[in-house]
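All protein chains of the complex are present and in place, except for one that has been dropped.
Up next, chain A:
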Amino acid sequence: MSNKVIYAIYNDDDVLMDAVKKTRAAHHHIEEVFTPFPVHGLDKAMGISPTRLAICAFLYGLVGLSVATTMMNYIMISDWPQDIGGKPSFSYIENMPAFVPVMFEMTVFFAAHLMVITFYMRSRLWPFKKAENPDVRTTDDHFLMEVAVHGDENELVTFFQNTGAVEVKVIEKH
């Protein structure tokens, strides 16, 4: 098996969407699609499963809430229950209204930051990462679909030319 891939390049997102649907219908495996901006519905057309990032965020929020509660219960109630301005420090629930702003902010803080970090890790983004850009024009005004070559190479090229591609390249990938 060769490591050849086809780069089919488009200059319009509607044409791209049609091409993706045709490619899927023809059972060619789409490795990746590069676009300069989010194309609405592209993930559905490609058949990508929905993200679970929101579920992560909810769980991270619960972690933040637990951290805030445990922290303040330990500091303000268990460890050193001082009388500060007459606030009742006998139990957590009695003084809870005063802790709610912290509990809320910590929930949001954990949910937001841990979700962002999860996103970076799952999409492999970091400051000195080498850009994986197959064609510089895809960050500006071109759309690129990468499809692995199996079987007849010429037939595939013709297929993609018929989908409205402005350019079809066959590349040896390492």
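Going forward, a residue touches a chain if its C-beta (ideal position, glycine included) is under 8 Å from a C-beta of that chain, and two chains touch if they have at least 3 such contacts; residues count from 1.
Keep this in mind: contacts and distances are computed from a predicted model.
Student: Between "Multisubunit sodium/proton antiporter, MrpF subunit", "Hydroquinone dioxygenase small subunit", "3-methyl-2-oxobutanoate dehydrogenase (2-methylpropanoyl-transferring)" or "Quinol:cytochrome C oxidoreductase", which matches the UniProt record of the unshown chain?
Tutor: Of the names offered in "Multisubunit sodium/proton antiporter, MrpF subunit", "Hydroquinone dioxygenase small subunit", "3-methyl-2-oxobutanoate dehydrogenase (2-methylpropanoyl-transferring)" or "Quinol:cytochrome C oxidoreductase", the absent chain's UniProt record gives "Quinol:cytochrome C oxidoreductase".
Student: Taking the entire complex into account, which one of A:Ile75, A:Val100, A:Val116 or A:Val166 touches the absent chain?
Tutor: Spelled out, the listed residue whose C-beta touches the missing chain is A:Val100.
Student: Can you work out which residue in A:Phe58, A:Tyr74 or A:Tyr120 touches the chain that's missing from view?
Tutor: Of all options in A:Phe58, A:Tyr74 or A:Tyr120, contact with the hidden chain holds for A:Phe58.
Student: Spell out the interface residues on chain A facing the chain that's missing from view.
Tutor: 54, 58, 86, 97-98, 100
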